[in-house]
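A single protein chain has been omitted from the complex, and every remaining protein chain is retained in its original position.
A, B and C are the chain letters, set down in written order, and residue numbers restart from 1 in every chain.
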Amino acid sequence: MIGSLILDILSWALLIGGGALVFIGGVGALRMPDVYTRMHAASITDTLGTICVLLGIILQAGLSFAAIKLAAIMIFLLLTTPTAAYALANAARLAGVVPVRRAAGEGDSS
Amino acid sequence: MYYAAAAAILVTMVLALARALLDSTVYDRVLAANMFGTKTVLLLAVVAFLYGREDLLDLALAYALINFISVLAVLKFVQDHALRHRQTDGET
Amino acid sequence: MITLFGVFLLTLLVITTVGIVRTQNLFAAIMLMGIFSLQIAAVFFILDAADVALTEAAVGAGIATVLLLGALALLDDTERRGRRASRLAAVVVAAGTLLILYATFDYPRLGDPAAPVHQHVAPWYIAETPRLIDTPNVVTAILASFRGYDTFGEVFVIFTAGIGVLFILANGADAARRSDLPSSDVQGLRHHLVPRLVGRLLMPFLVLFGLYIQFHGDFGPGGGFQAGALISAGLILYALVEGERAALRLVPQRVLTLLTVAGALLFVGVGCACMLLGGNFLDYSALSADAVAGQHLGILLVEIGVGLTVSGVLLTIFHTFAARERA
Partner (left out) sequence: MAVLGLYNYWVFALLLMIGLYVVISRENLVKKLIGLSIFQSAVFLLYISMDKVDGGTAPILRADAENQLYSNPLPQVLILTAIVVGIATLALGLAIAVRINEAYGTIEEDELLEMDRE
């Protein structure tokens, strides 16, 4: 009984934390000054947020086929999200997008 | 709790969409598309559990695998583009 | 609550569409189409259409983006703003929208069990599938068996489209291949170590997952159409990271053509076998002494045929675009 309660609390915490991380990543992607920093915000929080949300669901699913599928999704996302960020940064660099370097004291231009 | 997570994912979808639609470079749009893909995977996983249909997780798995391809296609597209420009610049 | 999610996603869908219309950069429009596709797939999922969502995911978000980018590489990527005044178009479209909106008030509301759609054959399909065909996935049962003629026609439409693309673009492609391809085509993304490694790692999983979707289609969401799209996505991934040439060495165009034709012929062959065994065209019950076993066999074979044709055609189209040099 206590065990299942602990499991529930843990999975809730993971779900909420994951949701919060995902949201923070979204804000970062919206607010950061240029494409590289946006990518940074999005990909890092996305990866951790995804792991948290999926782990939260796995705890709810228990030992089942669904949990294996969720773990597979997690591993695939863990591989692809950073790689996609790498590919995207590379594409932007190739196309000649220059990272912003804001001089000290300059106002917010975004 | 699923609802809270789903709501957070949906709000993030709005943020990603705003990033894609606001005055931004094409790479921001690619980034937004990629974020959207990840969010869709999460949303499907959460909604599958909300519905109690764990057998539908196959869809989330498919999304997780497919989402990656379009970003690589973008990289290839930009690389070819840059290469072609370099070649034509060299000729003229 | 779920209904609200649907409403939310649909609103996003409309906003995305407006964005697609407004942007003049075709590259950006294609990216927004990818987002559009993901959104509509999520809506399909929420509306209980798991198989359709799977198809839309594999086809819309994955392969459509790749094909559009492949075509765009051969074209200009900005649209010139039209000089023709489009006020007439706006008026016509506005009138049409109002007319359809007016008509919607006579529609049954979403989820109404008394709606006419749910009254005729649909309950029969759901009630009789366990007895007649005995596969849990009713969608697959209808697709491959009850409405096999429909699917037969669709497979041949896809087949024809593949042939059409070959006719339009492939002449001279051999010449281009004999001379040197642009060096980027040879390389693909080879010098990008990380994507290359991850791509190589994921490719077998995509193909494996495609096969799972193919053969598990009777029991869960899936079937030949989705499997064909996923398998071709796997091979497209390989072509992206290792280059066109390596991909064509792995699965040559000859093999793709063979797959396409074999799939279509398998479908016809199963239909004809049913006739020879005394049934009607595509009446799989004739395939075995036990009618249900016959249905199982028929659906399995037909789905394999669909998968072969779809993957063959999609890959053929992809390679045809990739082999074309920019004019």
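Note that in this section contacts are C-beta pairs under 8 Å (C-beta built on N, C-alpha and C of every residue); 3 or more make two chains touch, one makes a residue touch a chain.
Note that the structure is a prediction, hence the values are computed from the model and not measured.
Chemist: Please work out which displayed chains the absent chain touches and list them by label.
Modeler: B, C
Chemist: Using the touch definition from the top, which of C:59, C:198 or C:302 touches the missing chain?
Modeler: Spelled out, the listed residue whose C-beta touches the missing chain is C:59.
Chemist: For a quick check of understanding: of C:111, C:204 or C:252, which residue touches the chain that isn't displayed?
Modeler: Result: among the candidates, C:111 touches the missing chain.
Chemist: State which residues belonging to subunit B touch the missing partner chain.
Modeler: Interface residues of subunit B facing the absent chain: 51, 53, 55-56.
Chemist: By the contact criterion defined above, which parts of subunit C meet the unshown chain? Give residue numbers in ascending order.
Modeler: 3-4, 6-7, 10-11, 13-14, 17-18, 20-21, 26, 29-30, 33, 36-37, 40, 43-44, 47-52, 55-56, 59-60, 63-64, 67-68, 71-72, 74-76, 79-80, 82-84, 86, 89-90, 92-94, 96-97, 100-101, 104-105, 107, 109-113, 115, 117-118, 121-122, 125-126, 129-130, 136-139, 142-143, 147, 150-151, 154, 157-158, 161-162, 164-165, 168-169, 219-221, 223, 225, 228-229, 310, 313-314, 317, 320-321, 324, 327
Here is the rule we use: only the chains that are shown with their structure count from here on.
Chemist: Calculate how many whole Å lie between the centre of subunit A and the centre of subunit C, each centre taken as the average of the chain's C-alpha atoms.
Modeler: Chain centres of subunit A and subunit C, defined by C-alpha means, are spaced 29 Å apart.
Chemist: How many Å are there between the centre of subunit A and the centre of subunit B, using C-alpha atoms for each centre?
Modeler: Going by mean C-alpha positions, subunit A sits 12 Å from subunit B.
Chemist: Go ahead and note the Å separation of the Cα centroids belonging to subunit B and subunit C.
Modeler: Distance between chain centres: 19 Å.
Chemist: Return the residues of subunit A touching two or more other chains; collapse runs of consecutive numbers into ranges.
Modeler: As it turns out, subunit A has residues touching two or more other chains at 76, 80, 83, 87, 90.
Chemist: Subunit B: which residues touch two or more other chains?
Modeler: As it turns out, subunit B has residues touching two or more other chains at 13-14, 16, 30, 32, 55, 58, 61, 65, 67-68, 72, 74-75, 77, 79, 81.
Chemist: Going by the contact rule at the top, pick out the subunit C residues touching subunit A in the complex.
Modeler: On the subunit C side, the touching residues are 189, 192, 194-195, 198, 201-202, 205.
Chemist: Considering the complex alone, what residue numbers of subunit A touch subunit B?
Modeler: Its residues touching subunit B are 11-12, 15-16, 18-20, 22-23, 25-27, 29-30, 35, 38-39, 42, 46, 49-50, 53-54, 56-57, 60-61, 64-66, 69-70, 72-73, 76-77, 80-81, 83-85, 87-88, 90-92, 94-95, 97.
Chemist: Sort out for me which residues of subunit B touch subunit C in the complex.
Modeler: 3, 6, 10, 13-14, 16-17, 20-21, 26, 29-30, 32-33, 36-37, 40, 43-44, 47, 50-51, 53, 55-56, 58-59, 61-63, 65-70, 72-77, 79-81, 83-84
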